[in-house]
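The other protein chains are all here in position, but one chain of the complex has been omitted.
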Amino acid sequence: MVVMTPEATPAQIEAIVERLEAAGVHAKVMPGELTTAIGAIGDPEGVREMGLEGLPGVDQVIPISRPYKLASSELSHHAPTVVEVGGRRVGGGETFCLIAGPCTVESPEQTRAVARAVADAGASMLRGGAFKPRTSPFSFQGLGYEALDILADVRAETGLPIVSEITAAELADRFAETVDVIQVGARNMQNYGLLEVVGKLGKPVLLKRGLSSTLEELLQAADYILKEGNGDVILCERGIRTFDTAMRFTLDLGAVPWLKLHTHLPVIVDPSHASGDRRLVGPLSRAAAAVGADGIIVEVAEDPEVALCDGPQQLYAHDFPQFARDVEAHASLVGMALA
Amino acid sequence: MVVMTPEATPAQIEAIVERLEAAGVHAKVMPGELTTAIGAIGDPEGVREMGLEGLPGVDQVIPISRPYKLASSELSHHAPTVVEVGGRRVGGGETFCLIAGPCTVESPEQTRAVARAVADAGASMLRGGAFKPRTSPFSFQGLGYEALDILADVRAETGLPIVSEITAAELADRFAETVDVIQVGARNMQNYGLLEVVGKLGKPVLLKRGLSSTLEELLQAADYILKEGNGDVILCERGIRTFDTAMRFTLDLGAVPWLKLHTHLPVIVDPSHASGDRRLVGPLSRAAAAVGADGIIVEVAEDPEVALCDGPQQLYAHDFPQFARDVEAHASLVGMALA
Amino acid sequence: MVVMTPEATPAQIEAIVERLEAAGVHAKVMPGELTTAIGAIGDPEGVREMGLEGLPGVDQVIPISRPYKLASSELSHHAPTVVEVGGRRVGGGETFCLIAGPCTVESPEQTRAVARAVADAGASMLRGGAFKPRTSPFSFQGLGYEALDILADVRAETGLPIVSEITAAELADRFAETVDVIQVGARNMQNYGLLEVVGKLGKPVLLKRGLSSTLEELLQAADYILKEGNGDVILCERGIRTFDTAMRFTLDLGAVPWLKLHTHLPVIVDPSHASGDRRLVGPLSRAAAAVGADGIIVEVAEDPEVALCDGPQQLYAHDFPQFARDVEAHASLVGMALA
Partner (left out) sequence: MVVMTPEATPAQIEAIVERLEAAGVHAKVMPGELTTAIGAIGDPEGVREMGLEGLPGVDQVIPISRPYKLASSELSHHAPTVVEVGGRRVGGGETFCLIAGPCTVESPEQTRAVARAVADAGASMLRGGAFKPRTSPFSFQGLGYEALDILADVRAETGLPIVSEITAAELADRFAETVDVIQVGARNMQNYGLLEVVGKLGKPVLLKRGLSSTLEELLQAADYILKEGNGDVILCERGIRTFDTAMRFTLDLGAVPWLKLHTHLPVIVDPSHASGDRRLVGPLSRAAAAVGADGIIVEVAEDPEVALCDGPQQLYAHDFPQFARDVEAHASLVGMALA
């Protein structure tokens, strides 16, 4: 939709129409009270690229169609995608996926202890950081491949599928071999090269929303993975950056029902990174279940105060069973059982 | 806390100490690895006003104490305030306050019909706009005093206490006479003259968070009312302005547990204005109950499509009973019954 | 422009058309590749109020026309408004208005000293706070009417017109009597009652952009004043609230040329409140001149360290002459002389 300024001349309007039709797009002129609008029908991507905003007499070009394609709910005729991971179902509205584990894998003992605690309390999968993207180059960056091996060992013991974050394309093969769900972190949501590599691995992908990404951009990022033929994408709301600094990020729980309207992909919530404060993780996790999320991903530690990273946001392992029961109760009210 | 630059000279440090002590504040010098910090003990408000950031050798002045006083949970020794309105209790953790009604009072018939529907479904109070703050001066601004009279009549019929928004100090007497809870809207949260007038009326006040107000500023605004001797202030999270335009505002549900930690005042949530879309109001209301809010305030209409304002966000009256039951179920999981 | 979902049925499309035409709006159906759009021609305000987003088959309602009217540049056929204040011209592209003075009027001596310093350096007007809107009710709130009297005395001595902020409608008469330009502060930009009162006073108004107001909302707020018959409105960009906390606010200098394209009203810039740091006020003031603003408003003090408010952002009076010459040089490059 091209909107002309009130002073646009008939010749200027005609020039736009010609340009559109030369590009193979059908143009429909709609004279209004104050301004004339020109509907451009066909190839929306092409129209956006034409740069018509710069032409004489043009006030604005307003996109009418949604910018994402493969992730849109229309594409699946509103049937939700269900991602299967080691027998757990994510998406579909009947199961709630409880992913829990340490922020960072620090040792086999620490990882095993947390894994057992969360498995006993009904967790669906185990999370654990191997490669940590850190804002400062002088912070602890994770154990790397050693951490992946530890996670694999703990999976063998507990049966929990493992989720870990990939931070660079060259790690792809080892991740594809070892982990069950490959996480793309918020800071890499628009690292398009990485998205394409991950899209080719044939493994479920957990795609976190960027710190300041719109929901439409999140779905466009999902399109990067989906177009490589990998349909197993799980979206994750993890808090956005706003003006308020009371909490680390602002958890956008409205994103969950909005995404349910606009995409067929499952949507989970990460309340640990959003709030940065364990006292808020319980309430926000219950709210995530009540709002209709397909799951949550939370951090748990036996002794968060000695954790090498993000201690204050990690739940105490000894509180986890009660936490899980509370979340489960809210999930069951909206018809979901723990995956 | 005054932090000096790494190059600050001893004379510059001494100058700051002298200035603080001349103002009656005790100064404690803390030499660090790279920089020296000076703790200023006593009168934090005064230190903030001193403008030390501008002095030679000063890098930053970091406030250590919280900027709000009367609203702080320490002041009440963590005992929550309970606001009583016509027998309904707001706050305290045992009751959930369900406030519902039309966006705008348009006629006695319309208001009565909605009021009966929400009363039958268990609502605690009736909301209705009399004076509407509108972004454009050319939009419908409400029926004014006539609307207050209609609300009072409907209260007599249904027994529901009434909530309505005040938009200017000169309306205060009529509001104090007629309504049960006086709402201060988001756009007036920092209209300090209005806050002081409202604080003197001796009526419960519903104070909405500004579109871009931090939680600390919300509590400072509450301080304006509290210092007039009115302790009956109910806070309301109603969505903040962020970069994302998928929804009208971003509902900050994390604000609820954060406020529960930092203030003794009750906190409710307005999912209608936040989302601007009725399809999101149900999920967000359930989430508000799950996250521990003391209530919600929602808009309801018999025929939203002909409403004079904010149609798309209003719940259908015929859906309200099921909506109320769903919210109530989540509230009861956290130990609260409808007020 | 009403955009239907891809699944919208012909009956749903027809229902929208009927509703629009029943409201006296001409509807034009535009079938597209994926979705159908319906152009609504006539009464845009009315269409926005209809709440069509909530109807079956509707995806989104996209406003095509701009929401402000009286402030729009089309209304004045792109002729800029020039506001005359005591012989100084604000707007029109030939004069640059340099408004300077203390944050707060604290005493006749302090005010006089600053006024002389800025008058000698070529300032166009004197600013000074009488009623200060303060985030905390426990902060210094200004001398009130006494300050207005001090400003009037200093005007008599220096010949500088005076600018001061009004914070409540009941102060209007005294402001109209005493000050030359009535400032409406950022926190009151959407205090519509105050805007209407100020619009009736027949005095030039300096309208500051709200902390999180869009530029369209700023122009709609100007409409509130303009519709009362007062055409002398000066807009002021003073920094917006963003995620970054390095500076107090983010000065949006791009707003100046954007506003020049879309409104006929003059636009000035306040770099003092935006940055909160005098070291940034010089560069940002030069940039304001270079970007095409019609003026700036800055805070100046003889001894900012003892000022009762906002010390760190105030320029030293003894630096002001050089500051003024630097700003003037950039203004003259874009064809403007000091007003």
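Note that the chains take the letters A, B and C in the order they are written out, and that residue 1 is the start of every chain.
Here is the rule we use: a contact is a pair of C-beta atoms (placed from the backbone, for glycine too) under 8 Å apart; a residue touches a chain by one contact, two chains touch by 3 or more.
Since the model is a prediction, treat every value here as computed from it, not as a measurement.
> Consider the whole complex, including the chain that is not shown, and state which of A:Q220, A:T263 or A:S285 touches that chain.
A:Q220
> Can you tell me which of B:A37, B:A152, B:A176 or B:A329 touches the chain that was removed from the display?
B:A37
> With respect to the chain omitted from the figure, which of A:K208, A:R278 or A:H330 is a touching residue?
Of the candidates A:K208, A:R278 or A:H330, A:R278 is in touch with the missing chain.
> If the hidden chain were put back, which residues of chain C would touch it?
The list for chain C reads 212, 214-216, 240, 242-247, 250-258, 261, 274-275, 277, 279-280, 283-284, 286-292, 326, 329-330, 333-334.
> What residues on chain A make contact with the chain left out of this view?
19, 45, 49-55, 67-69, 133-140, 167-170, 187-188, 190-194, 196, 211-212, 217, 220, 223-224, 227, 241, 277-278, 304-312, 314
> In the full complex, which residues of chain B touch the absent chain?
So the residues of chain B touching the unseen chain are 1, 3, 5-7, 28, 30-35, 37, 39, 41-44, 62, 64-65, 74, 212, 241-243, 245.
Keep in mind that, in the parts below, only the chains that are shown with their structure count from here on.
> Farthest chain from chain B, going by mean C-alpha coordinates, please.
Result for the farthest chain: A.
> From the mean C-alpha coordinate of chain A to that of chain B, what's the distance rounded to whole Å?
Centre-to-centre distance between chain A and chain B: 30 Å.
> Could you work out how far the Cα centre of chain B sits from that of chain C, in whole Å?
Taking the average C-alpha coordinate of chain B and of chain C, the gap between them is 26 Å.
> How many angstrom lie between the CA centroids of chain A and chain C, rounded to a whole number?
38
> Touching at least two other chains at once: which residues of chain A meet that condition?
212, 242-243, 245
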